[in-house]
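A selection of the complex's chains, in situ.
When the chains are written out, they are named A and B in that same order, and each has its own residue count from 1.
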Amino acid sequence: MPFSISSAALETAVADHLPWLRDLYRHFHRHPELSMAEHATADRIEQELTALGLATQRIAGTGVVAVISNGEGATVLARADIDALPLQEDTGLEYASQKPGVMHACGHDAHAAALLGATRILAEHRDACSGTYIAVFQPGEETAAGARAMVGGGLLDQVPRPDVALSQHVMPTAAGTIGKVAGPVLSAGDSLKITIHGRGAHGSMPHTAVDPVVLASSIVLRLQTIVSREVEPGTFAVVTVGSLTAGAKANIIPDSAELLLNIRTYDLAVREQVIAAIERIVRAECAAAGAPADPQFHYYDQYPLTRNDSGVTDTVTEAFVEHFGPRAVYEASRVTASEDFSLIPDAFGVPYTYWTVGSVDPARYRDAVTRGAVSQEIPANHSPHFAPVEEPTLLTATRAQVVAALAYLGAGREAD
Amino acid sequence: MPFSISSAALETAVADHLPWLRDLYRHFHRHPELSMAEHATADRIEQELTALGLATQRIAGTGVVAVISNGEGATVLARADIDALPLQEDTGLEYASQKPGVMHACGHDAHAAALLGATRILAEHRDACSGTYIAVFQPGEETAAGARAMVGGGLLDQVPRPDVALSQHVMPTAAGTIGKVAGPVLSAGDSLKITIHGRGAHGSMPHTAVDPVVLASSIVLRLQTIVSREVEPGTFAVVTVGSLTAGAKANIIPDSAELLLNIRTYDLAVREQVIAAIERIVRAECAAAGAPADPQFHYYDQYPLTRNDSGVTDTVTEAFVEHFGPRAVYEASRVTASEDFSLIPDAFGVPYTYWTVGSVDPARYRDAVTRGAVSQEIPANHSPHFAPVEEPTLLTATRAQVVAALAYLGAGREAD
C-alpha cells in the first residue's frame, strides 16, 4: 500500500532505514571536508545514489545531482549542503571528527544524510508518488561559493526545470519540531573589502601625506548615517565595519587602509540602497581627503536573501502539520544569518521554501529548550560543542524532506 | 707648543691621525650592531681607550665611559652614539656592512670614530688644556633606550658632574661645514599605544556589541581637534595616528582596537598639554561609547626635547668660527627628528649643545648642496644609500669635538 503524507507507513519506511542513516551521518561527521573540497563526501554520496540505481552527475567539482523521473506530475528540487567548517571539534562524541581543525559544526552532515534518506524512500516507493525529484547535494555553502558554482557549472542545463525548490537546516531547537516562516527568513549578507589610498610619510610630516587613518575613520563615522538617516526607520539593515587596519608603526603615516564591511538586509531594494550609499560615501570621503587614487571595492562572501514563497510555505506547512501534528510545527522568527540556497531557485526563477529542523534533546535541555527559542546554554551552530542528538533529528529531517516532496509529488497532487 | 682653538697645530694633530681614524670608521661601518647589542663595538672602543692609557667603564652593557682628568678647570662631557640600524646596505662601498640587514645608515660610526679621535688628541696634548674630559660612548640611540639605560645604570655616580655636555650628528649637508642653532633643535617624540575595549558580537547584532571600530574612528577624528583647536596657532605640535588595527573579519565586531600614536613637540609645556588632551579625549570617547573597560595607555620610544642652551651654543659657535672660519658655520633649522642625548645632561642638570656636521662631497653634489639645505637627490640618514664622504667628514667631526671641548678646557679658559 503506498504511503501518503500522513501515513504511518511513511514513518515506518523511514524508521527502517535508521541504522543506514546513522552510519551515513557518522561517516560524514567523522570525515568532514572544507568548502569546495568535499571530494570524499561527494564520492560517498555518488556511491549511495548509484546503489539506489540512480544516475549521478558531478557539477562544480564536488556537487552531486541525481534525478528520479517518475512519470507525469510536478518537478521538485531538494537541496542539501555538504561542507564542513575550519573548527576543532570539542564534543567528545564517539564519532567525532578525525580531521584536526575541521568539523561538521553546522549540521550539513545531517542535511546530506537526510536528503540521501529521502531520495532512497522516494526511489524505493515510486508507487507513492508521480513526477520528478531532483536531489541536489551542494558544496561550499559556508563560503557562499557552492550554489553559485553549481549554477555556473551548468546545473540549469543538466536537470529539468523544477516547479519548486526545498531546503532545510538543523537548528538548536527541540528535536522533532519544525520551524517555518513565509517571506524573508534569512538576510542577504554581503561582505565588502574597501581599500583606500592615501600617501604615506614620516609621522612628523603630515603635510606631505594624505593620512589614510583619518580618512578611514571619517568613512566609518559617515557610514553610520546610512542606517541612522538613509534607511527608513524600522527597516532592517546592518552596516558593520568588522575590521579596520592601517599602518604598523606609530611614527609612519601609512599609504593605505583596509576596511572589511558586512551588510545585512531583508529586502533587495534596501540592499541596493545601502550598497549605493556605501560607495557614494567612500568615494566622496576619499575626495574630501584629496586621496591620490580611487578607492577599491571588492565584494565577497555574498549571500542572497532567502525569502520563502508564501504559497510554497503554506503547502509544505500544511503537509508538515498533517504528518507531524500541529504541535511539532511552529512559526519561526527570521534570523540575520545567511544561506546561498536561494541562488538555485532564483537561477531557475522558481519559488522555494526553507525550513528548520530541531536537533536538541529536550530531555537533556529540559529548561532551556522551548518551541522555537534558542537558549545560550545550548551549543549552537558553529560552536565546537555543536552536537545534534541523532534521534529523532535524523528521522525528522528525512521525513520532512519526503513529506515536503510528497506535498507536490504525492498521488493525485499537482504543483501549485 | 700647545695648540689653541684656532691653531694650525690642532689641524695638523688631527690630520696626523687620519689613517687611524679611517680604519676605525671603516671597521665600525663593516661591523654594525643593533641597538643595545653593540658588544663588539664597545669592546673595540674600550681597546682603543685603553691603548691611550685611559681607564674605561662599561655602563648598561654596551655603554663605554672614559675620563681624562687634567687638573683644575671645567668638566666637559662629550657623547657619541654607537648603534646601527636594521637596514640592508646598498651603497656599493668597499667597506660596506658585512652583516646582512644591519647598517650604519645614520653615521654613528663616524660619531664614535670622531669622539675616539678627540679623546686621543686631548689625551696626547694635556698641555693644551686643563680640566676634566668625559667621553661617553652611548648605545641604543635609535630605540631611545641607550641614554636612559646609561643614566639608570649609574652614569651619574661613576663620572664627575660636568659643567657642560656636547654632542654632534653627521647630516647630508656639505662636508666641512657645521650647523648650529640655539633653543629647540630636535623635537620631543613620544609614541603611545592605546588599547580600547568594546564588546564583540556577530556583525549582524551590533546592538549586543560596543563597536570598537566606530569608537576608534571617533577617537581619531576627535584627536584632530588637539592641533586644530587646543594648541596655540603657529605652535609646533603633531599628533599622528600611525596605525589603527581592529578586527579581522567583515562579519565579526571585534572586542578591541589598538591605536599607535606619535607625538612631536618643541616645547615641554605643549607636550604635556597634548598628552593630557589625548588621554582626556580617549577616556571620554570610551565613555561616550559605553565601553565596558577603561582604555589602556602605553608610552614607548620616548625621545626628549633637545633644546640647546644659548650660552653654550654661543660659546661653542664662537670657537667653531675661530677655528673653521665663519663660512664653515651656518645657522641650522630645527628639525622634527628626535634624539635621546639630552637625557644625559638633563639627568645631571647641566646645559648642552648639539651641532651637525656635513658629510656630503660638494664636488659630487655640486648643484644639490647648499649651506644647510638638504636636497632630495642626496641619500639622507636612514637611507640604504647613505654614505658620508670620509674626508673631510671625519676630520671635521674630530676637530669639532676638540674645538668645542677646548672652548671650556683650553688654557686660560673657564666654564661659563
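By definition in this document, contacts are C-beta pairs under 8 Å (C-beta built on N, C-alpha and C of every residue); 3 or more make two chains touch, one makes a residue touch a chain.
Predicted model, so just to flag it, every value in this text is computed and none were measured.
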| item | value |
| --- | --- |
| Given 2 placed chains, full-complex copy number | 4 |
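The rule is short, and it goes like this: only the chains that are shown with their structure count from here on.
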| item | value |
| --- | --- |
| C-alpha-based rotation, chain A on chain B, 0 to 180 degrees, nearest 5 | 180 |
| Whole-Å gap separating chain A and chain B, where each centre is the average of the chain's CA atoms | 59 |
| Touch list for chain B against partner chain A, complex | 187, 189, 191-193, 202-206, 211, 213-214, 216-221, 224, 238, 240-254, 257, 260-262, 264, 301, 336-337 |
